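Here the complex is missing a single protein chain, while all its other protein chains stay put.
Entry: chain A
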Amino acid sequence: MVTSITSFGRSGLYDWMMQRVTAVILLAYTVFMIGYLLFNPDMDYNQWRGLFDGTGMRIFTLLALLSMVAHAWIGMWSVSTDYIKPTGARFVFQSVCGLLAFIYVVWGIQILWGI
């Protein structure tokens, strides 16, 4: 058993499962957004705002945002442990990724509930 304290869920199986589940959520969100834009070609600001006024859409969007953050963390962590061999540089890279993820979540919540 190889130990790791910076991976998403400590367990390889858990990370693997999360990556797949979040991918499905992101796919659903992407398909929904593309479909919505295609079926509403002459959409204006009020309609766009109306879409995000509903609690359901906000939950769906927050779910997609959190999924993206988890998905990105698992992926970037894999990339960093593959290609960045010096521990210091790898830790800095992972920290920057973590900070960015946190910023995006807070920022996303602010935008979703700020309109």
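Worth a mention:
Simple rule for what comes next: a contact is a pair of C-beta atoms (placed from the backbone, for glycine too) under 8 Å apart; a residue touches a chain by one contact, two chains touch by 3 or more; residues count from 1.
We take it that contacts and distances are computed from a predicted model.
Missing chain, UniProt protein name, picked from "Spore coat protein JB", "sn-glycerol-3-phosphate transport system permease protein UgpA", "Carbohydrate ABC transporter ATP-binding protein, CUT1 family" or "Succinate dehydrogenase iron-sulfur subunit": "Succinate dehydrogenase iron-sulfur subunit".
Of the options A:Ser11, A:Gln47 or A:Gln110, the residue whose C-beta touches the omitted chain is A:Ser11. Where chain A meets the missing chain, the touching residues are 1-4, 7, 10-13, 15-17, 77-78, 81-83.
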